[in-house]
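Just one protein chain is left out here, and the rest sit where they should.
Should a chain be cited, it is by its letter among A and B, assigned in written order, with residues numbered from 1 in that chain.
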Amino acid sequence: MSIQGRRGIRVALPYLLPSLLGALLFAILPIIISLLLSVTNWSGMSRVRLTDGFLKFVAEHFVGLENSKAILSDGEFWRALSHNLYFIILYLPLMLALSMTAALIINAPNRGANVYRVVYYLPVLTSWVAGSLIWKWLLSPVYGPINNALAIIGIEGPLWLQSEVWAMPSIVLASIWKDMGFYAMILLGGLKSINTEYYEAARIDGASKPQMFARITLPLLSSVLFYVSMLSMINAFQLFPQVMVMTKEGNAGPNGATMVMVERIYKYAFRYGKMGYAAAYSWILFVIIMAFTYIQKRGERRWVNYDV
Amino acid sequence: MMFRIHVKGFLYHLLAIVLGILAIIPFLWMISTSLKSGGALLVVPIEWFPKEPTIQAYEKLFALTGMLRSIGNSLVVTSGAVLIALFSSSMAAFAFSKIRFKGSGVLFMLFIASMMLPSHVLFIPLYLIMNDLHLVDTLFALILPYTFKAFAVFMLRQQMMNISDAYLDAAAIDGASLFRSFITVFLPLCKTALATLAIIIAMDAWNDYLLPLVLMTSPKNYTLPIILNALSGQFKTAYDLLMAGSLISVVPLLIIYIGAQRYFASGLQIGGVKG
Partner (left out) sequence: MKTTRNILSLALFLILVLLPAFSAGTKEAAQGTVTLKLEQFSGSEATLSGEALRGMIAEFEKQNPTIKVELQTIGYDDYFTQLQSKVVGGNAADVFELNYENFVAYASEGALADVTGKLGDTSGFNKTALDAFNYQGVQYGVPNSFSNVVLFYNKALFDQANLAYPTSDWTWKDVEVASKKIMSLEKNIWGFYRPLSFHEFYKGAAQNGGSLMNAERTAFTVNLPQNIEAASLMAGWQNDSKIMPTDADMAGMGDWDLFKSGRLGMLVTGIWAFGDFTANCPFDWDIAIEPGNVQKATHFFSNSYVVSETSKHPAEAAKLAVFLAGSKEATKLRVEASWELPPVTYPEIIDSYLSITPPENREAVFASLDYLVTPPVSIQQAEMQAIIQSYLGQIVSGKMSAKAALDACQKELEAKISL
């Protein structure tokens, strides 16, 4: 078929339709509604009808940009944001290193690689409801195996989730456990698509394994690494289920140590009766994520190698 | 030389096993705990293997009202979600990768941007929409949103861009329509990506907890995670029961995953490797 036959919105539309309709009803429309709610002081605890006077309802509860102003001038917001950033700083390098290692292990032409592939993916398949139970036990100060193991080598383990200092690192540990396999699979996809001729050539030139990794694998994988770090960054800003199930819901961890942005959004929407405020909060987070993605994308040119 | 290889092999397996242990220990503990009886749960030092294994917890679990039904509901929702997501996302990905149309780039960026808005604040709007569609408290409400899955479109588009246009031309010579070549050529060529996505979407749908909690308002429509979470609220320290429940919730995914293993041999393809 010629290019002509594959041109124009009329040809594309039937293919796009299911997705577009889904997007319209279950993403765009809710997004528009949340945008409208973000300029109201609605509590989220009273009857609302979309088809009957919704705009009038918005007008009655209209507060303009009050919500956003209040959020940005509240120290709590900056504290939650800093916790998100702290999480990212701890999580991202460790996660990249470990999932890269895991991907290399699975990719090695070795017996056992198949087994490792299943094993590494196990945590990814678990829900956070189950995962959190496991980690609460692992990290339990008295009964938990981690502190018991530490005691054997003479270290008194911390209180982990109950300690202000260790609560966030605990969340990071559990998150890496859960996510490693997923990102390893994406990196594996990258490794598999590297043309083996490069390695053949390098071997003939007498390059060592580490040299090959640094000169061939990493540069060729840079765009995949870029996507992985972008994806994990977006997810890290939306960090929530593990925080909700692992730390005491009421206080967002010991002295608010695991108070993060989506946790705040959930609280304001479903616990504090401030739906409008929560909606505005989400939009601020959206802008932050967009900004970080943009910065990353700009940086992409500098470190991603597209032409080896 | 032989020695060198052995050392290397040893290091490889050592590293691999350490990572493996980290990943698998929690599961072994899950299995072992689910087989313990009440008293053996909080014992120091830890009882790694139950002295008197019992399937009490499983019996108790399945005796709970709504347990079997919730598993059924979760199966319906998960399979529905996977089918509908693969169908609509592969079509959209085909359009984005192989059909040139005005606004393609912008539309695609909008798809991607939609991943960046935290979804929790959309629950109530979604509830209102479902309410007007009379879908609240029906399993359809949990399936239909999967018609739009930005991540799946993103991944499949990547996959299809790697497929040469020559396939389309070849199809044209045979007189096949664009749609036929999509079905008969492109979908089979994307088999791996589709299988991978199926697992990822199944995971999402199977493990999702908060949205079903908001949208499913009567117990007959509860999915497994709702029941499991209620369980952990009700029996805070009945770890045997909770672990048995968690294990049950992993098993179906594990079966699918092991079944689709060979598709994972080449991982997930995201972001093009030029070379």
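Keep in mind that, in the parts below, contacts are C-beta pairs under 8 Å (C-beta built on N, C-alpha and C of every residue); 3 or more make two chains touch, one makes a residue touch a chain.
Source: prediction; values computed, not measured.
Engineer: Out of A:G112, A:P219 or A:P254, point to the residue that touches the absent chain in the complete complex.
Structural biologist: A:P254
Engineer: Touching the hidden chain in the complete assembly: which of B:I71, B:L135 or B:M161 does that?
Structural biologist: B:L135
Engineer: For the chain left out of this view, which of A:S140, A:S222, A:T247 or A:S282 touches it?
Structural biologist: A:S140
Engineer: Determine and list the chain A residues touching the chain excluded from the picture.
Structural biologist: Within chain A, the residues that touch the unshown chain are 10, 13-14, 17-18, 21, 25, 43-49, 140-143, 159, 162-164, 249-251, 254-256, 267-268, 270-274.
Engineer: For review purposes, identify every residue of chain B that touches the missing chain, sorted by number.
Structural biologist: 65, 123-124, 127-128, 131, 133-138, 140, 144, 210, 213-215, 217-219, 226, 229-230, 233-234
The working rule: only the chains that are shown with their structure count from here on.
Engineer: Counting only Cα atoms for the centres, state how far chain A is from chain B in Å.
Structural biologist: 15
Engineer: State the interface residues of chain B toward chain A in the complex, per the touch definition above.
Structural biologist: Chain B residues touching chain A: 9, 12-13, 15-16, 19-20, 22-27, 29-30, 42, 44-46, 84, 87-89, 91-92, 94-95, 98-104, 107, 111, 113-118, 120-126, 128-129, 131-133, 144-148, 153, 168-169, 171-172, 178, 181-182, 196, 203, 206-207, 209-210, 225, 228-229, 232, 239, 242-243, 245-247, 249-250, 253-254, 257-258, 261, 264-275.
Engineer: Under the touch definition given earlier, write down the residues of chain A that touch chain B in their complex.
Structural biologist: Interface residues on the chain A side: 1-3, 5-9, 11-12, 14-23, 25-31, 33-34, 37, 44, 48-51, 98, 101-103, 105-106, 108, 110, 112, 114-131, 133-135, 137-138, 142-143, 145, 148, 177, 180-181, 185-195, 198, 220-221, 223-224, 226-228, 231, 234, 238, 240-241, 261-262, 265-266, 269, 275, 278-279, 281-283, 285-286, 289-290, 293, 306-308.
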